[in-house]
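Note that one protein chain of the assembly has been removed; the remaining protein chains are unaltered in position.
And now, subunit A:
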Amino acid sequence: MNPSNGNGSMSTASSSGAWDGRDQFPAGLRVLVVDDDPTCLMIFEKMLKACLYQVTKCNKAETALSVLREHKNEFDIVISDVHMPDMDGFELLKHITSEMDLPVILISADARKQVVMEGVTYGACDYLIKPVRIETLKNIWQHVVRKKARNTV
């Protein structure tokens, strides 16, 4: 499956650079969501769109990584499942933190402390346990703002 932008094509993602969020705050947040489970991916996409975010979905970590590499400044945040067959969420997280400056939220049905610890230690800005409620997704813009604030210090 190819990644599909909520608006129908990659080129409609904001080309004015970073989302500064002041005007339509936090609508328009550009999210890349990665999950190999089609049910979860469909639900996430709908929830994120209901938050008025601009959503691109991927069912493979490898695909997500190449999308991010090719369209570096077109995303504000990545949400990724942990357990995926080809490349897991931790590996994707490591690539993203070393290659680009994007906040990454990990999601999993696995709530075991050692797994959560691993995610956070590797640099995930948050680790959410499935099932995720829409109220939680409404707050993810905070991670984008926090990261930007830290970067400008």
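Basically, a contact is a pair of C-beta atoms (placed from the backbone, for glycine too) under 8 Å apart; a residue touches a chain by one contact, two chains touch by 3 or more; residues count from 1.
Just so it is clear, contacts and distances are computed from a predicted model.
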The complex's invisible chain, by UniProt name, from "Glutathione S-transferase", "Isocitrate dehydrogenase [NAD] subunit, mitochondrial", "Fibronectin type-III domain-containing protein" or "Histidine-containing phosphotransfer protein": "Histidine-containing phosphotransfer protein"
Options A:71, A:94 or A:130, residue touching the unrepresented chain: A:130
With the full complex in mind, choose from A:39, A:98 or A:121 the residue touching the hidden chain. A:39
Residues of subunit A (touch criterion as defined above) contacting the omitted chain: 36-40, 42-43, 46-47, 50, 81, 83, 85, 108-110, 130-134
